[in-house]
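Shown next, in structure tokens, is the structure this report addresses.
Yeah, one chain of the complex is gone here, protein chain that is, but the others are all in their spots.
So, chain A:
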Amino acid sequence: MSSSAIALPGQDLGPVSSNTVGAGTHVYGDHLFASIAGPVHTTAPKPPSKAPPTLSITRPTGALLLPEVGTTVLGRITRTNARQANFSILALGSTGDVVLAEPLPAIIRQQDIRLTEIDKITVAGSFRVGDVVRAVVISLGDERAYFASTARDELGVVMAVSEGGNRMVPISWREFEEVGGTGKKEARKVAKVV
């Protein structure tokens, strides 16, 4: 992957026949044009394929402005009920690389909390209001909220506060323990620490 000079929206990046459309570009007529301002990256295809190289443009502030399907996001649980947990997306990327200016509403449905034994999951036994969760966007959702899922080992609650308001640490794949030797444990869908 090589990068070159800065492109501006509307700049001609070459014919479609010798380039593949990547992020931040669009096709008009039979040419590829830039649609955002930033450095142009050329990615060569994997050896067996004979496809032309992919041209993409990245934003200087971070790759994304909004989550897409498959984006890992960080957020805070705002409300729970028996069927779903509402949370607001605060940052994009598994370590929160892109911090959003405004939180985006999202939902984790009961069946998307865990990969196995879906019928035995309870929302209350997985999340509590105030938990910081890592999740992956599975759909752009309805008119209000994005739909997200934590059905993977590395997804789930990252940071939690106990009912008494104390800090907690993960001790297993489904439990958090209070810090300070009280020994109080609370059930959560814990994100595997990496």
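Assume a contact is a pair of C-beta atoms (placed from the backbone, for glycine too) under 8 Å apart; a residue touches a chain by one contact, two chains touch by 3 or more; residues count from 1.
Heads up, the rule we're going with is that contacts and distances are computed from a predicted model.
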| item | value |
| --- | --- |
| Name of the absent chain as recorded in UniProt (options "3'-5'-exoribonuclease", "Ribosome production factor 2 homolog", "Trafficking protein particle complex subunit" or "RNA polymerase Rpb4/RPC9 core domain-containing protein") | "3'-5'-exoribonuclease" |
| Sole residue of A:Arg59, A:Arg76 or A:Lys184 that reaches the chain not shown, by the stated touch rule | A:Arg59 |
| Contacting the left-out chain in the complete assembly, out of A:Pro9, A:Gly130 or A:Gly180 | A:Pro9 |
| Contact residue for the chain not shown (choose from A:Gly24, A:Gly75 or A:Gly156) | A:Gly24 |
| Of A:Leu104, A:Val132, A:Ala151 or A:Met168, the residue in touch with the unshown chain | A:Leu104 |
| Residues in chain A touching the chain absent from view | 6, 8-12, 24, 26, 28, 33, 35-39, 59-61, 65-66, 101-102, 104-105, 140, 142-144, 170-175, 190, 192-194 |
